[in-house]
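This report refers to the structure that appears directly beneath it.
In this view, the complex is presented without one of its protein chains, the others remaining in place.
Chain IDs A and B follow the sequence of writing; residue 1 opens each chain.
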Amino acid sequence: MENPDLTEQINALAVRVQQLEDHAAIVRLISAYGPAADRSDGAAIRQLFSEDGTYELEGWSFDHQSMEQTVQTDLHARYVLAGSAHVMSLPHIRLMGDRAVAINYSQVFVSEGDHWLVDRCAANRWELVRTTDGWRISRRVNRLLNGSDASVQLLADGEG
Amino acid sequence: MENPDLTEQINALAVRVQQLEDHAAIVRLISAYGPAADRSDGAAIRQLFSEDGTYELEGWSFDHQSMEQTVQTDLHARYVLAGSAHVMSLPHIRLMGDRAVAINYSQVFVSEGDHWLVDRCAANRWELVRTTDGWRISRRVNRLLNGSDASVQLLADGEG
Partner (left out) sequence: MENPDLTEQINALAVRVQQLEDHAAIVRLISAYGPAADRSDGAAIRQLFSEDGTYELEGWSFDHQSMEQTVQTDLHARYVLAGSAHVMSLPHIRLMGDRAVAINYSQVFVSEGDHWLVDRCAANRWELVRTTDGWRISRRVNRLLNGSDASVQLLADGEG
């Protein structure tokens, strides 16, 4: 027994639910980065990226092979020793089927005396891809917001 | 062929999906503000607001006509020249059909030497409306959290 009209309605709903789930999965990936960084869990960070994923961090560049080194730099060691929070802001997400782009900010707060300093403040562009294991980061670019054109341009890429 | 029970179930689900989409659309509006501000894109900011939308920023007031001036003040020029991040926190959203209210915080981080200072920290009330073009901001009020009653009261408006 078939009911084309109801089937069509259910399918249309399923597409909308899938988009909401895609959005939630991407938020989940981005919100996982900070805790993984602050507990120096390089393996967890690697798992957020696709096999050919890259991370262009201002001053460094990492691929799937070298991704664990993101939490092995001298700067990172100083952060964690002092006490740090890698905070990812609310992402602005644009879904395009099996691809997506998200724009947000990140700050690294570092303990110093009885306060925390904002030691890094950056613009981030996240390129995301749906894989057989779910959504993964295919490319992250992070540029310090120090007045450079490059950092401002990164914020312009949210809409295509 | 009709199946009132299944149709009813589908309609009930569609209402719930619509509410989740409304929530996501509002998050999308709010998360678009910061990148638009930091790349000084006044036209993009104007598009976030409805035709009769207003923005009461502590120290200034803008309407649809003057909205692009939000990124043309001397203060804004200094921010962008130094390097800045207008960061919107997780909004607390209350949906009421075709209207909504969201409460959140905003910080402006500004580059100074090798750190970033928190140059502004404010409470925000966002009033939102569903238009034929989707959700838009009908009114945003922003008050510096400097101990004033007005700023604290703004935070009380999330529940009605």
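Here is the rule we use: a contact is a pair of C-beta atoms (placed from the backbone, for glycine too) under 8 Å apart; a residue touches a chain by one contact, two chains touch by 3 or more.
Quick caveat: nothing in here was measured; it's all calculated off a predicted structure.
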*Per the definition of touch given earlier, which of A:I45, A:M88 or A:I103 contacts the omitted chain?*
A:M88
*Have a look at B:A82, B:V129 or B:L145 and name the one touching the chain we're not showing.*
B:L145
*asked:* I need the residue numbers on chain A that touch the omitted chain, in ascending order.
replied: 1, 3, 6-7, 10, 13-14, 17, 20-21, 24, 27-28, 30-32, 34-35, 38-41, 44, 80-85, 87-91, 109, 111, 114-118
*Since one chain isn't shown, list which residues of chain B touch it in the complete complex.*
3, 6, 9-10, 13, 16-17, 20, 23, 89-93, 103-105, 107, 117-123, 144-148, 151-153, 155-156, 158-159
